[in-house]
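One protein chain is absent from this view; the other protein chains keep their places.
Up next is chain A:
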Amino acid sequence: MATEQRCFPADLHLSTPNGARLNRLLRMSRRDVLMGGMGAALAGATGAAAATSDDADIAAFMAVSQRLTDRDTLDMRIGHALFAGIVHATPTRRDQVSRLHDLMTKNSFASAHDLAKAAEQADPGFKDVIHDIMTGWYRGLADHKVVVYRSALMFDITKDAVYPKTYAAGGPFYWTQTPPEVAVPTGEPALSPSTFVVEPT
């Protein structure tokens, strides 16, 4: 029987989620790709090496990140990876981070809240930059990829109550114990709200 010869990689089933996304993309029509808005994922998976960044850019990113997280220290290695991902996904972020840093150094902001509020007033485009930076440090994501999981700050600030999924270390039945109480927050948002979309299961 004549048949079309196919040659799938023997280890195709072992591809990573990012690789799998690429496999799927290769089977999708151009229209699907455009409709799904997944062009960036394709570029990311096939693509160029991470954007190079000079010391000044990284230093600006770290300084802005520390102010926006109200933290004195952040992990430089994670910062490098986040900045590379953020700039890879949106190349204009390199300049935007630099300008945000300029705004910060020309003024004296006592808190993340003050900087973010002033930044959005100065340039509404800074809101998306700040979202990227918050998403990077707190959720560990950049360029639609996981940069860090356990080390994302969201887990650092909840570690007295819950574990990152798949990393529980409390022993069997730890969950029956009473977790810490949490006071009602009093702080205000710094930025205007954005549409929140729950990702599909």
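Here are a few things to note about the model shown:
The definition used in the following text is that contacts are C-beta pairs under 8 Å (C-beta built on N, C-alpha and C of every residue); 3 or more make two chains touch, one makes a residue touch a chain; residues count from 1.
Throughout what follows, contacts and distances are computed from a predicted model.
Per its UniProt record, the hidden chain corresponds to "GMC family oxidoreductase" from the list "GMC family oxidoreductase", "ABC transporter permease subunit", "Aspartate carbamoyltransferase" or "Dihydroorotase".
Residue-wise, the contact with the chain that is not shown comes from A:70, picked out of A:70, A:102 or A:123.
Along chain A, the points of touch with the absent chain fall at residues 1, 3-8, 12-20, 23-24, 27-28, 67-70, 111-113, 115-116, 130-131, 134-135, 138-139, 141, 144-146, 149, 153-155, 157-158, 161-196, 198-201.
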